[in-house]
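Take this structure first; my questions come after.
Missing here: one protein chain of the complex. Every other protein chain is in place.
Naming follows writing order (A and B), and every chain is counted from residue 1.
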Amino acid sequence: MRPKAGIGISRGKAAALLRGLLQRLAVFVFLLVLMSVLPRLLPGDALDVLMDSDVQRDLQESERSALRDQLGLGGTLIEQVGRDLMRLLRGDFGYSHLHGAPVSRLLADALPWTALLIALATPIFLGVGVIFGIEAGRRPGARLDRIITTAMSLLASVPPFVTAMALLLCFAILWPILPTGGAEPLFPAEAPWPHAREIARHALLPACALALHEVVRYFFVVRGEAAGLSRRAFVINARSRGISGWRERRDYYGRNLLPVICARLSQSVATLFTASLFVEVIFSYPGVGSLTYQAVLDRDYALLQGAIAVLAALVLSLNWIFDALTDILAHRG
Amino acid sequence: MSAPTPRIPQTITRYRRQVLGLFAVVILTLLIAASDALLPAYVTSTDTLQPPSARHWLGTNDIGQSVLTGLLRATPVTVGLALLTAALALLIGLTMAGLAVVFPKKGRAVVLHLTDMAEIVPSILLLLLVAAWHQPGAAEIILLMAVLTWHDDVRILRSVLLREIGRENIRLARHMGASWPYLLLHHILPAILPTLTGVYLQNVVQAVMRVAGLAFLGLTAGDLLTWGSMLQDATGYLHTPAWQWLLLPPALCLTGFLLVLTTLDQRQQRHARLRQGANP
Partner (left out) sequence: MGHRLRPILRAFGLCLVMATQTPLAMANPAETKRLVISNSNTDWGLATPYLQARGGLGYMLTHFVFDNLVGQDKSGALAPELASSWQVSEDGLHVELTLDPQARWHDGTDITSADVAFTFEYMAQHPHPFVSLANVSAIEALSPDDLRITLNAPDAGFVSSVLVGLPILPQHIYRGQDNPRSFSDPRAMIGSGPYRLSNHERAKGRYVFSAVENYYGGTQKYDEVLIAKLQPEAAIEAAAKGQVNVISDLPTRLVDYAKQHDLQVDMSPAGHPIKLRFDHAGLFSSVQRRQALAFILDRQALIDIAYRGGATLASLGYLQDNSAWFNAETVLQYNHDPDKAAALLMRSGWSRDEASGRWAENGSPVTLRLITSGREQALAQVIKDQLDAFGLDVSIRVLERGALRKMKPGEDYDLILAGGSTLGDPVTILERVFGTRWNNEQYRGDGTLRQLAEAQARALDPDRRAALLAKFQHLYSRELPAIMLLNVSRTIAHDADSKPWFFDDGLTLGIPVATHKYMLLEE
């Protein structure tokens, strides 16, 4: 049942999409409430954590309550949580007293770096995963398939942070051809072209580490699907007609794999953010992952709340979009 | 009760593999319980950051503890955490799937909604949030990870349960008055055991990765010694030769364990496929 228009979504599909959206909204609200409540259940006073320092003097109770009001820590639990949620609804992500800056600005500074890493990593893992997956799946059980699949299984058994550390160790410390960390040299070049090159040099290792983590998943998905396709009549026909090489891979495998890849992308959104956290920590890359991690270590709840709100919104909406795309593609295909 | 005669001996021969697996788990649990007494003490000494030698086969760490002892002591903890987390996740998943099957109207809708929601929760954010609040110890890790991963199991378990319950012999036995517990133990459980094993193995792989990741970030309780936390300790020494004996052993252990698990998982899948092919 092929619809006439290019993009046509049946009623059932639309309802499913709407349900997906509502579920995501519910999850989002749940996360918001949780992150507002949890820090306040902490044994210990938020004010103390904020002011923790060896030189800190003993504050009078009146001074403490004044400070609490100034820092927005006053009131009962419900009042505080309500205030937090209202604030977030207004688009105000709060103020990090540890950084002395609005959380929105901290995130705006960090997000582009993470986006850069993901943008660099995506073509790598998509390219490598899909190409190797098709090659292996075209002739399941052949020698090439066995070699590639074994290699990928091996790679799948290495936890992503170990691969990242191995890359760091090999290409930045033992054989130092790439920088050990950071996003830019201490004194970036003035001219735009050398500057871009420096940024690329710094992003290369983290992006590779990020990509290696995802390659395996795509490989197995694509290989399984391609192996299925290789037994289908239209592929066998095409082969017997002498269609091979690039055309076979592109027209007969690539096209038909698109919905699967798209469905996988929707799950990748969350895993990529997770992986980028590890990668950014290991390469001390100034992205949103290391910012959030530092907020955890510093118990900077304002920043953590803001970061989680933004990241959750991003992850949830992106994977909803990819879900919708998958549906549309599946419908067309 | 005129139920069919029990087929326990047959069950055992047929599911030798699973029984052996269960046996291994029991032995492992005993070993874990006894490891504290069996292994040498993990004490600090003034021999800090010593390379491997006859005295310390894998060298010592920055506070003079033997890496080999640490590795051995971390093994039952790491493995045990993973096995228990996976088991709890499976249990939750199975219960949910069971609820969806037993109550096909309301239960199904609620369970599937819950599963959908659990699937889209970005688990790392939740972990960070909880870790910032309180660094989890062993029990909390098991609970937390299980709560974050059970959703992976629900769909497949539900479909397997549905398939089995729909079978002729079950319907027949039910008709003849066999109780649910009896059916569960004698018909359904043996039939879904291969799937359960497969799901369990995959859960273990996931649990190993996640727990190691959390420990690597230094977000588990400070006194919980795992391979992941040993890796975390090694990160400061990448610029010195000490990485060779601080980083490599836990990294290799972790990778080796995961490799064993994935191999087992693949064999299990192959067997399941063969069996399915044999009696469709």
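One rule holds for everything that comes next: a residue touches a chain if its C-beta (ideal position, glycine included) is under 8 Å from a C-beta of that chain, and two chains touch if they have at least 3 such contacts.
Treat the numbers as computed from the prediction; the structure is a model and nothing was measured.
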*Write down which of B:His134, B:Arg167 or B:Arg267 is the residue touching the left-out chain.*
B:His134
_Option touching the unshown chain, where A:Arg19, A:Arg105, A:Arg146 or A:Arg232 are the choices_ = A:Arg105
*Selected residue (touches chain absent from view) among A:Ile177, A:Ile236 or A:Ile321*: A:Ile177
*Contacts of chain A with the missing chain: which residues?*
42-45, 48-60, 63, 66-67, 70-71, 95, 97-101, 105-106, 109-110, 113, 120, 123-124, 127, 177-187, 189-191, 194, 197-198, 200-201, 204, 246, 249-250, 254-255, 284, 286, 294, 298-299
*Missing-partner contacts on chain B, residue numbers*: 43-46, 48-49, 62-64, 134-135, 221-223, 236-240
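Just so we're on the same page, only the chains that are shown with their structure count from here on.
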_I'd like to verify one number: the distance from the centre of chain A to the centre of chain B, where each centre is the average of its C-alpha atoms, in whole angstrom._
25
_Footprint of chain B on chain A - complex, ascending_ = 20, 23-24, 26-27, 30-31, 34-35, 38-39, 41-42, 153-154, 156-162, 165-166, 168-169, 173, 270, 273-274, 277-278, 281-282, 292-293, 295-297, 299, 301, 304, 308, 311-312, 315-316, 319
*asked:* Give the list of chain B residues in touch with chain A in this complex.
replied: 113, 116-117, 120-126, 128-134, 208-209, 212-213, 216-219, 231, 235, 238-239, 243, 247, 251, 254-255, 258-259, 262-263, 266
